[in-house]
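Heads up, one of the protein chains got dropped from this complex, but the rest are sitting where they should.
Coming up: chain A.
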Amino acid sequence: MVTVLIAILLPFVCAALIPLLYRQLRRVAHLGWFVLSVPFILFLLLARYIPQIAGGKTFIHTYEWIPSFDINFTTYLDGLSMIFGLLITGVGSLVILYSIFYLSTKESLHHFYCYLLLFMGAMLGVVFSDNLMVLYTFWELTSVSSFLLIAFWHHRKASRAGARKAMTITVFGGLSMLAGFLMLHVASDTFSIREIVANVEVIRDHTLFIPALILILIGAFTKSAQFPFHIWLPDAMEAPTPVSAYLHSATMVKAGIYLVARFSPIFGGEAVWFWLVSVVGLVTLFWGSFNAVRQTDLKALLAFSTVSQLGLIMSLFGLGSVGHYYGYAENTVFYTQASFAALFHLINHSTFKGALFMMVGIVDHEVGTRDIRRLGGLMALMPVTFTIAVIGGFSMAGLPPFNGFLSKEMFFTAVLAIRDVEAFSISDVGLLFPIVAWVASIFTFVYSVILISRTFFGKLQPDKVDKKPHEAPLGMLLSPIILCVFVVGIFFFPNVLGHYILEPAMASIYPTFPLTSELTPHIHAWHGINAEVLMTLGVIIIGTILFKTLKRWKPLYRIFPQRYTFNTYYNRMIEFSENSSAKLTNRYMTGNLTHYFIYIYVFFVALIAGYFIWSDAIAFDFAKDSTIESYELILVFVMMFAAVWMIFAKGRVTAMLLNGVLGYSIAFFFVIFRAPDLALTQLVVESVTTALFLLCFKYLPDLMPEASHKKVQWSKAVISIFVGATVTLIGLAVVHFDRFEPVATYFNDSYELAGGSNIVNTILGDFRAFDTMLEVVVLLIAGLGVYALTKLKPRKEETDHEN
């Protein structure tokens, strides 16, 4: 299954190539054309597997990474990851096609596409990983790359603030999810999602099961902008519109949905899961749609609409988890249809919301504003854009003949059905589900109508817009048109999608259910006069009335005081943590090197000496030690002499030379004790540091006798003595310390295992090569740090970066 590996790695490889090649490529054509090939090829590669996946096959492949810790790069392609894979690459292709016309070549396109490809790869990594740790890594990578994308126009303060907000909230969720993953690992002893699903009966009784559930859900909720974490999504709209269309309609925000879907076989039957997922989803649905109505910025309106639609999908997965509670039975298999509706709406939402975001981008691009108070009357001037808006908007409002209608009807069916469930004490509040859903749908209808009518109907206000409006070029219209074709096409042929794409995904969500065809309802556009259709009619009638009387009830929003919003709380929290951490940091980061050494040494003594004393490990048996030769004693006295003299040295050069005496003497000891590797290293390091010192020497001030208080001097002396005593104690005690397994066995086998007879090197290059690898990276970072500190000092006039 090398395809999936290619799918994950190709975006990363291309992202790495862009900085190297963009100068050459830029001369040929817009960079986007080259980048476009990546998701397009991946889409075709993945699409080849659709028939096999629909036939019930799954593909798994494990590339061993750190097998000793059960962390492996396991790719898993099944129905669920297929849906997301197709969305990421498919919508990704269209977004890049759109961005070619949206972003001018004057922008720093190489950054933009580099981040976009990073994001795409991370997203594909999330959905194709079976290993929890790898999934987590990619999950955080989506946060980082989306941070870069949102802050793409980083000269704008709002962009940076929005990016930081998105990052703070999603990374907070990610960390909580990591804790949840680790708990799952403790409970199940594996990091593989498949294996956890297979052993779910065993881990269900574990005490960490419910905490893991809640922590993982927090991760999913923050990523999918669920109430009350939704506040980052509207601010993230500072990103360029192609990014909004991609990240905030089709991909990143759906990672949380993916997580919920992926984990529902594990947690599905739990009451906590049902209540959290469905109620948080419904609240988000209502709150998002309610707030979308009052927005005046088109993108903000769409942002709240996305929040609300994500809530809808989330709540459907919650309702669908009832199916897990009952298990497979003929009369309860019906409840699984909520999950089916969720998957269906997931795809529908990506199509119509993608089209709508691109439409708003076109309006912004051609008219120069997104403010609905300044827009109006564009219908005659931009007929194609208008058509896109109508198709997307009506689909969002849930009207026929568009795909949103079908999934919204199924949503109504699900909330109506949930009233009769006799579990989790749903029946007490069962009626609330359809009511909230219905009210939220009314608001959805209202804001969809606002979106269309305020932009395209009414009078044109030429004095309020920056540019003379005209229709966008064909290239920019192409992507939303393709999405609109899907919006209409899915309405007329929903069962093709249902059979080939949704059915295998249902099998992933309900792995214990035998027949997948039963899980896949036949989707009808017309299903007779029933409660759902009447609800839709009600939505249209009441929605129209509300829209007509919008001016009269809009003051309602002002009742809710601004200082109780979540945004205010978020800002206050950030302000508090910034202030308090600044205070704390200023207290101990004094800029005085002596203080830092005191912290390090006190901590060292407390931890190391403390541990040795606490564990009663200090035991000396001098009989075991080898005899001390006279020349060793001489060397020791030389070193002691140098060390003591150094304390009282008057000049820097003297101190430096004495320090050198210490270093070279240690090298001598290494020679005596037959450690030529260490002796060599010590000698060369000593020489290089001496050279370094000589270079710095002329910049350093003269060594001044410290005019400090007697007390301070004494405390320093005490600390020094303690440090020395601790090191001596460790040296003496370590010979008898047997708490850890000795590594000596490796020494004997180094030639057989690693083919090298130099033990030091086989340890560095083979047995513990991971340490060495990271040390090399640290070394590079340190070197670059010194370079940056000395070379790239900002000039005075450049220090002010704020705008």
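General remarks:
Simple rule for what comes next: a contact is a pair of C-beta atoms (placed from the backbone, for glycine too) under 8 Å apart; a residue touches a chain by one contact, two chains touch by 3 or more; residues count from 1.
Assume contacts and distances are computed from a predicted model.
Looking at the choices "ABC transporter permease subunit", "Na(+)/H(+) antiporter subunit B", "FAD-dependent oxidoreductase" or "Electron transfer flavoprotein alpha subunit", the name in the UniProt record of the chain not drawn here is "Na(+)/H(+) antiporter subunit B". Here one chain is not drawn; of A:Val202, A:Val496 or A:Leu779, the residue touching it is A:Leu779.
The missing chain lies against chain A, touching residues 63-67, 73, 676-677, 680-681, 684-685, 687-688, 691-692, 694-696, 699, 754-758, 760-762, 764-766, 769-770, 772-773, 776-777, 779-780, 782-784, 786-787, 790-791.
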